[in-house]
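Here's a slice of the assembly, chains where they normally sit.
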């Protein structure tokens, strides 16, 4: 297993990133959860324990979780949503997964959520900021952010997410719940998170403006 | 009475919590008041004196108030709303009570406030963030936040609140006034406050979106 000295820099960066995300109001209460890949073979995630306030987690309070979702080091239990983190890491090769509960994310995930257990789509288009998503090279495009129905059964939720992950724009929404964003490392995951949260807030303002001013 | 060394850590935490709440715009001017249970037998609350700016109260400026609302130690007077703090502490076993005057809380407390002296209800439902309220285990539920008519007579206000406290979701609104949130200790009260304020802001955005975009 990774030596403590290999963990320290990443743990410090993850702790700082979580505090910054909380200060923006994107993980109120004990909402949100955040993970980084510490090693791939065998898989080990560094993440915050479940049920704590993400704005004040010290590097030494982070836990190590294996590919089956079991805590391998540290105090506390792993989030029930760990299996979703594992799905994104395994299917996309992501090195970090950030899950937020923002105002715009929550609102639009309900607005565009599927009626039953299908998938909704939130279409984002014609904005320069789309270029902040790795792989997008022009504003003149349309990106579909998938919206899954929420579920307290994590097995079902992961099954629902599986077929969508490959084509998702480094993120997806869960209805009435919030946003998952990922990237090849913590820096890129943070970039994708900021871009997607910006685009969600922008979309909500577009909806207001377009419905009012014609 | 509690020795000064027992007071210091709690006083420091309460002072820091109040500054954080002010920095979010939830207790402008001299608005809001905040208390923690220092001991139960006999009851002693640690709280900010009345009429001061809650963003800059030092730990040593906090006062001790007994179960009859009398100041037992420190300078300044107890808030007129101390009897409400005592009601929540006594009826729920709460260890901390946080009272805010946020934009969304003020707005929705008027929108859903009772016509006369009855009780209004603000219904919150189908959101993952509801699980941040102790005892809620699924998003697929509905939580009714009571809204009382405002009153400058604290005896009447407490009487109105009494029958609602037991079933309230760790919080209630007073019309045109703001939110009370409580928890078993200061950490939990802060969590409930952040969750309820998030849900109020979300509800106001839902009202706008639903009325505009059909």
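Here the chain labels run A and B in written order, and each chain numbers its own residues starting at 1.
Throughout what follows, contacts are C-beta pairs under 8 Å (C-beta built on N, C-alpha and C of every residue); 3 or more make two chains touch, one makes a residue touch a chain.
Please read these numbers as outputs of a predicted model, since none were measured by experiment.
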item: 2 chains shown - copies of the sequence in the complete complex; value: 4
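Here is the rule we go by: only the chains that are shown with their structure count from here on.
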item: Size of the rotation, in steps of 5 degrees, that lays the CA trace of chain A over chain B; value: 90
item: Length of the line joining the C-alpha centres of chain A and chain B, rounded to whole Å; value: 31
item: List of chain A residues in touch with chain B within their complex; value: 25, 28-31, 53, 101, 103, 106-107, 110-111, 150, 152, 174, 176-178, 204, 207-208, 211-212
item: Residues on chain B engaged by chain A in the complex (per definition of touch); value: 126-129, 132, 137-140, 187, 190-192, 194-195, 197-198, 201-202, 205-206, 208-209, 212-213
